[in-house]
Each structure stands twice: as C-alpha cells, then as structure tokens.
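Note that this complex is displayed minus one protein chain, with the remaining chains in position.
Moving on to subunit A:
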C-alpha cells in the first residue's frame, strides 16, 4: 500500500490527509512536533483570553483520526533523505514514505536584534509560544508592561490578549499608522484610533534598536531607534513569519524563502510536495505573493495536492483573493485587491466611506479608466463572500457594485444598514469632482 507521509499537522497537512482519505485507501501518517492533535492556530489568542479551553480549539475529536485511519506521530523531523525516501527524527527513529507532503508552516521572523534570546522575548505562532506567554505574562503583577514589536495581525492579537489581563501594552510600529503597509491610509488610521482606545500605547514610526536584560537573563526593557528606553517584562516579536525550512538545509529539496513548488505543488524532487505557509510558488499567481501565509490558502493547497496524489493531477488555482481579521472589536473582511497607499497601482482609484462613530468603514477600489470593480475592504460591516466573488468574476463596474451593495450585506438581521449612506456619498463625490 502506498504510504503518504505528511510533515506538519496544521490546516494544510490535515486538509491534505482528509481529502486523500476521502478519495483513497492509502496509508497516511502525519508527523508533528508541536501538538498531539490538529488545532486552530488562528484561535491561540482565545485560550489565553479565557474564551475557550485548549480542547475547544481542536476542530476534530480525538477519535476522528483513528476512525479515518490517519496515523499520528509526535516527533521532530531533523533530516529528509529523498534518495532513500526516509525521514529521520531528532530523538532517533525514522520513517519511510512513498510520497511526502511538507506542510511545516512558519516560524516567527526575527531580525537579529541584540537581546532577542533573553527570557521573556517571544513570538506568538506555536502552542509552545502560548504556554510561554502564559508563564511570562500570567497577570499584571508578574508582568506590568509588555512591548510588542511590529504592527501586523499577530501583533494586534497579542495586544488584545494582554489587555484582557490588564497588562500595559506598548506597540512599536514602523509605519505612520497601524498596518499601513497593507491598508489604505484612512483605514489604517481608524484602526490605529481603535487600538489606542483599548488602552494600547501605540508608538508609530518607531523601531526597535535592542532589548536589554537584567542579571538573570530576563528582559528588563527595550530601547527604540530614537533612543528611548521602555521598561517591560515581555517583548512580543510580531514582525511577520517566515517559512519553516531550516530542517531541509542538507536535503536535495530546493528552497528560496520557502520550499519552491510549481503549480502542482511539486518540489524539484519527485514525489515530494510542499503546501501551506512553507511553500513558495516559483511563479507568483496573479497579484498574490509567492508565499501566502494565510489559513485558507493552506486549506486549498491541501485539497489540491490530495487530488494530485490520488491520481488526478491538479493545478493550484486560487480564485479571487479574500481574507479577514479582527482588530479588537472591529471585524475586517477583504475581497479582491485594495492596495495600501504605497503599493497602489497607477490605474487603481479608491472610494472610501466611513461612519461617524469610527467603527465602520468601506473602501472600494476600481479601475480609473473603465470603472471595473477591483476589490473591497470592509470594516465593521459583514459582507457576502459569494456575492463579491461573483461580481469579481463577472468584472462588474464600481457603479454596479455600489448600487447593489445591499445584496452583499451579511450583517445579522435587524442591524442598521449603511448602503444608502454609502451610495449617496459615492454619487456626491462625482458631483463635486
């Protein structure tokens, strides 16, 4: 029987396993060093905040794996010998495979700062990171203040977590507004305000110089590039993630930033595939970055590779871009492409609407010349994925989208509707122009 071995029990690896099982009788083994069972990495924060227990963030019951004949091994793969099709574990032992799927995800990105090895300096990516945070910042007596370096999605989650335990949080952000590298300016500013309103000391255009420790090797303070010293007990490093490929150094598998794959998610070595956060497309697809570290692309790659492995060669072909996040209380969804000021294409025009309470806004981006709808960012108003996906495929005009915005509303029943306000402003904008 063909043996498919998957390194990594994250969303990518587990989706691949599930779909291979659906379509075949192959032997399936998943190896991971992190946790016994698949859990939702995106939900780590809720465990620390007391919304859920660990077992609540595991999407499948423990019996699921046995029932579906998916074997689980808890071990760290140290070397991959593609010639003998063997994986060697760190604690000894090895396993042979016929087909190998690498789905090892990401690790925290660091920049070689002085003091980054001190106790109390940590990222927030793994289960072990969560346990560390529980130890480093159990409450505001042990940890009166934390500094978070980097203003991205994980940074804001970490800030929210710490604030639920009344720990003072200072956030160092290189850009002039929170997540301004991705969001258009008005949105980045609105979210910045919201973060501040939650008691976070948000330091914009501020960068980390180094981290200072005490005699016991614990964090004492950070020093910014401007020379300011901020005392703290925990330093959260949230300056992005990078593919986990260090264990492949000596192998024959070709890597760049991540593991290089073609559209079939095949690496340069036959019968070895890479999916999820750790994979890097040789040719970027559309406007997508070559390494996509988001949940649903991992899921899609898992589905795709399962087809290929089960004898139905399939190209990874993601449809329209979408994503979502939550910044404290403000939900964010995006469909299609809306670029930040810095990355904005020369043909891209943006229409922005904001409600008076500073809790909702919408940005619609469209083609300057032909009015084609390119994408939408929506904050505080839920919108329908299916509708925007259709409109993007149908290459609808911005006018059409604005006029039919009601169809896309996904807010709970009885919520206040803002479509006519948005429509009025859109029409008005052209009267003035």
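To be clear about the criterion, a residue touches a chain if its C-beta (ideal position, glycine included) is under 8 Å from a C-beta of that chain, and two chains touch if they have at least 3 such contacts; residues count from 1.
Throughout what follows, contacts and distances are computed from a predicted model.
Look at the chain that isn't drawn here: its UniProt entry, checked against "Copper chaperone PCu(A)C", "Flavorubredoxin", "4Fe-4S dicluster domain-containing protein" or "Branched-chain amino acid ABC transporter permease", names it "4Fe-4S dicluster domain-containing protein".
One of A:24, A:40 or A:79 touches the chain omitted from the figure, and that residue is A:40. The chain not shown here is touched by just one of A:165, A:220, A:264 or A:367, and that residue is A:165. Touch with the chain omitted from the figure is made, among A:31, A:57 or A:208, by A:57. For the options A:32, A:242 or A:297, the residue in contact with the chain missing from this view is A:297. Residues touching the missing chain, restricted to subunit A, are 11, 19, 36, 40, 42-43, 46-59, 61, 130-131, 134-135, 138-140, 164-166, 197-198, 295-297, 299-300, 303-304, 307, 312, 314, 316-320, 322, 324-326, 328-329, 331, 333, 359, 382-386, 389, 410-416 (touch as defined at the top).
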